[in-house]
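Every protein chain of the complex appears in place save one, which is left out.
All chains are identified by letter, namely A, B and C, in their written order; residue positions are counted from 1 within each chain.
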């Protein structure tokens, strides 16, 4: 099972990380590594695009929380793009809709 | 698991039965019933379109052989449309490429 | 009424297959409403993750067993491990999401998710390991205000 991870530069200062596939305990470490790599490259405004994600579990949530924490401690931010109700539901259940800024589109996230 | 079975009238005297999904021991009885029904309605030139079939097992082959036999005994015929190599392979392995006329398209089958 | 059993090596890469099997079974049989299949899939996946971590914590390479039982209007999934067992009611709770310290907690979301997503979740520890029994009842979901209830459960978790 492959996790798709594509990095694209958005309008400065944003970097967009598009995630595709299933994020679970098996694949989440790759997402974590990619986030750590981006932060260490000085990308401190990261938009994680979850539109291509079919499945997201608590490990995936944990990695996103970890990324957010790392970025905030660098005066940056991690925001999310997600419109799929089954993925949004996982953020809602865990209360994380109050922790992350979640947008309808990458444009929406960069316009914020 | 649903088996898709769509009947359409082709240029006379042809009737086209388009099959979609997986044909196995569970779903093949529905294919058999549909063929029996068509024959009993006087459709004696049947083209079975297998382009939408994802999987075909020996039970499915048996049903097609049974249909062919029934039609031949009515001076009719059953021909197939199939271009997918993994499905063609099953006909080849069992020698049934010599029993059925297999075409690239419904047009090819009616032009024969 | 049928039973379906799966044994997987205690390794994270197999959880995707469990999800595939459970969601195929649940949607094929229509014992549960379509929109609940995703809930079941996530709950079972979380329980398998915990089972596999439990085996890792004791160095066990024994298989983890997933048993799916369909009854009248309900679907039950039992995930059984040979790990150390645990006391679900003794788990620590998270700071509220409004507290900045919340960001220090990357874990501990699995069991709250399981409890919220399914109609019944039982945690049955024994000296040989743990069985998590997850039940979904048939019929469409009630469409109630799930989210607020959910948030309350996660934030308070004061049982």
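Basically, contacts are C-beta pairs under 8 Å (C-beta built on N, C-alpha and C of every residue); 3 or more make two chains touch, one makes a residue touch a chain.
Predicted model, so just to flag it, every value in this text is computed and none were measured.
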Which displayed chains the hidden chain touches across the whole complex: B, C
Residues of chain B in contact with the chain not shown: 1, 22, 24-26, 55, 57-59, 61-63, 65-66, 68-69, 72, 86, 89-90, 92-96, 98-99
Residues from chain C at the interface with the omitted partner, ascending: 2-9, 11, 13-14, 16-17, 20-21, 24-25, 28, 63
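Keep in mind that, in the parts below, only the chains that are shown with their structure count from here on.
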Inter-chain centre distance, chain A versus chain B - centres from mean C-alpha coordinates, in Å: 49
Residues of chain C touching at least two other chains: none
